[in-house]
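The other protein chains are all here in position, but one chain of the complex has been omitted.
Chain IDs A, B and C follow the sequence of writing; residue 1 opens each chain.
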Amino acid sequence: MEKRRLTKEEIALCIAREISEGACVNLGIGIPTLVARYLAGEREVMVHSENGIIGMGPPAAPDEVDLDIVDAGKRPVTLVKGAAIIDHATSFALVRGGHLDLAVLGALQVSEHGDIANWRIPGDAVPGVGGAMDLCAGAKRLVVAMTHTDRGGEPKIVAECTYPLTARRKVCTIYTDLAVIDVGPDGLHLREIAPGWTAGELRQLTGAPLHVEEPVPVIALHGGAVS
Amino acid sequence: MEKRRLTKEEIALCIAREISEGACVNLGIGIPTLVARYLAGEREVMVHSENGIIGMGPPAAPDEVDLDIVDAGKRPVTLVKGAAIIDHATSFALVRGGHLDLAVLGALQVSEHGDIANWRIPGDAVPGVGGAMDLCAGAKRLVVAMTHTDRGGEPKIVAECTYPLTARRKVCTIYTDLAVIDVGPDGLHLREIAPGWTAGELRQLTGAPLHVEEPVPVIALHGGAVS
Amino acid sequence: MINKVVESAMTAVADVRSGSTILVGGFGEAGSPATLLQALIEQGATDLTMVSNNVGYDDYGLAALIARGRVRKMICAFPNYAAGIAFRNRYLAGQIELELVPQGTLVERMRAAGAGLGGFFTPTGAETELSAGKETRVIDGVVQVLERPLKGDYALIRGKVADRWGNLTYWRAQRNFNPIMAMAATTTIAEVSEIVPLGAIDPDVIITPGPFIHRVTVCPRYNPT
Partner (left out) sequence: MINKVVESAMTAVADVRSGSTILVGGFGEAGSPATLLQALIEQGATDLTMVSNNVGYDDYGLAALIARGRVRKMICAFPNYAAGIAFRNRYLAGQIELELVPQGTLVERMRAAGAGLGGFFTPTGAETELSAGKETRVIDGVVQVLERPLKGDYALIRGKVADRWGNLTYWRAQRNFNPIMAMAATTTIAEVSEIVPLGAIDPDVIITPGPFIHRVTVCPRYNPT
């Protein structure tokens, strides 16, 4: 088995697999956005956008652009059949009130307690928070999609976050290019691992203790059209 | 000048006079409901009903009845041109948020401080409050329409309410069958009096001190089609 | 394929457990989910806490449920009218509990539950017996009462048109409490006049979006005879 890291698309595919039919999901910017690509097919999923869209479709083709139909990143998108428009207060009532089955977000750090830091890099010129804290506070299930380590090779999964927190004890599962890790009351549990990697190698790149039950299943990368 | 008490219709007419074009008003049950009759003509007024109607029209004729279009008393009504339907939360946001220019309510007692008691008679079998407390708390201007004395001839305008309060210090003006009385920070001010009555006679029927500036204008009962 | 349409009102309420808190839409009979209430009577759940503006009429729907002793507690704004005889009889006999809530506070408490808020301060009811024992504070010179969210295990609502995702519209003042209650329950069941194909409702005119609705069933408007 060739030892390798998952591509962003493969991380997105893994997350898409856990989304069941009828779920209402919010997909953040970056890898999370890619998840939408793997939701098509027999499963119907309601994709929510913070600005009041339920039933958001793919990005708009040049001849479909309507500047009033945009996603959370302000890019023109489409609406699917069955889409509904709601105001911003109702949109965040949906988010905070537990009506969102799943939120998928990127992160700078996740702690072994499920704390997440994803809104502010210390020293950033202008801070911005958007809807990140609401999504973390309110989604029934919060999963993170990110690279296992930062550009300097440092672990992004840590004992305690050092970046400013977005929310405490909210992350359920972390999907990285090396592993799928569940956050339990007693810490991190390795669920699946990237092809060719060992638990020992993963521990070296993880900043908090990892519960491991050998043999660790390898992340299955078949069964979905990974482009 | 013949000495007499105003009819309910005449009380309603007096109140209608103070409603200016474009006002958004809520009219309670009883005498307040009659105010609507005197709003027609050149003035356009938006009548609000707690159950989410703005632009409520007259009661429905038999052939106009729609059981889903009712007033606060659950009687079938009509909608005027320009009517809008809102949900109950938005309807009470309108009430509590100061978007209602005027609420007209009946009352059991009003105190010289503007306290109002209108939701519960002590000893009533089953209590009910409806939207009375919200209307009192939120309308920009609250006026009361009632008889000056109760069935036993006792004053309904009192120093302190003895019936359970609906709200404190909210009533701006009291319209009775004997007088129009403004509630000021220093107590009650007689604005107008019914034909043939003297301030001295009125004081006998009022349970709190009354500021009077003689001569007291007589309530004008012309200038509106009193039926 | 998402399909929230169920075949009948009976199917829709089949799993309601005794002891549940149930939000019931409608203002008087306007927008009342009368067929779902009739189904609930047949279904048999008891020891219920019912939340609704009123207490039903004569001997059908909510009133019939109360008359049959199935309601432990009523949370409402306006139970005191002649046709609310079922409630009155049991209340005077000490057989049903009443939590009386100002109408605007009632709907706002359900909105808070639906919106994931822990509570809110409102001027309504301050310094009255309905706020006795509640936390109050003066905010911007106004005495305000802290009110708590009110969540249902079930909400029974009435709409006009729905699609299989549960997107809903309402006809005129049928709307009232229904869209708010839809947000505020673990399971929301809607009875509607008509089911239309997905995409047939303009996204701009949908009042309650699919994620707030769990089951939909077609029922003609219930007219007691």
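We adopt the following convention: contacts are C-beta pairs under 8 Å (C-beta built on N, C-alpha and C of every residue); 3 or more make two chains touch, one makes a residue touch a chain.
Predicted model, so just to flag it, every value in this text is computed and none were measured.
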- From the touch rule at the top of the page, work out which displayed chains the omitted chain touches. A, B, C
- From the list A:Gly128, A:Gly153 or A:Gly200, which touches the chain that is not on show? A:Gly128
- Item | Identified contact with the non-displayed chain, of B:Val65, B:Ala93, B:Ala159 or B:Leu210 | B:Ala93
- Item | Residue of B:Ala16, B:Val35, B:Ala60 or B:Ile85 touching the missing chain in the full complex | B:Ile85
- Which is it among A:Lys3, A:Arg17 or A:His88 that touches the chain not included here? A:His88
- Item | subunit A residues that touch the omitted chain in the full complex | 49-53, 66-70, 74, 79, 85-89, 92, 95-96, 124-134, 137-138, 164-168
- Message: For subunit C, which positions touch the chain that isn't shown here?
- Response: 108, 112, 115-123, 137, 139-140, 142, 144, 169-172, 175, 203-205
- Query: Which subunit B residues would touch the chain omitted from the figure, given the whole complex?
  - Reply: 21-22, 24, 42, 44, 46, 48, 54-55, 79, 81-86, 89, 92-100, 137-138
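The criterion applied here is as follows: only the chains that are shown with their structure count from here on.
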- Note on the structure: subunit B to subunit C, mean C-alpha position gap in Å, rounds to 30
- Distance between the CA centroids of subunit A and subunit B (whole Å) is 56
- Which subunit B residues reach two or more other chains? none
- Note on the structure: Residues of subunit C that touch two or more other chains sit at 111
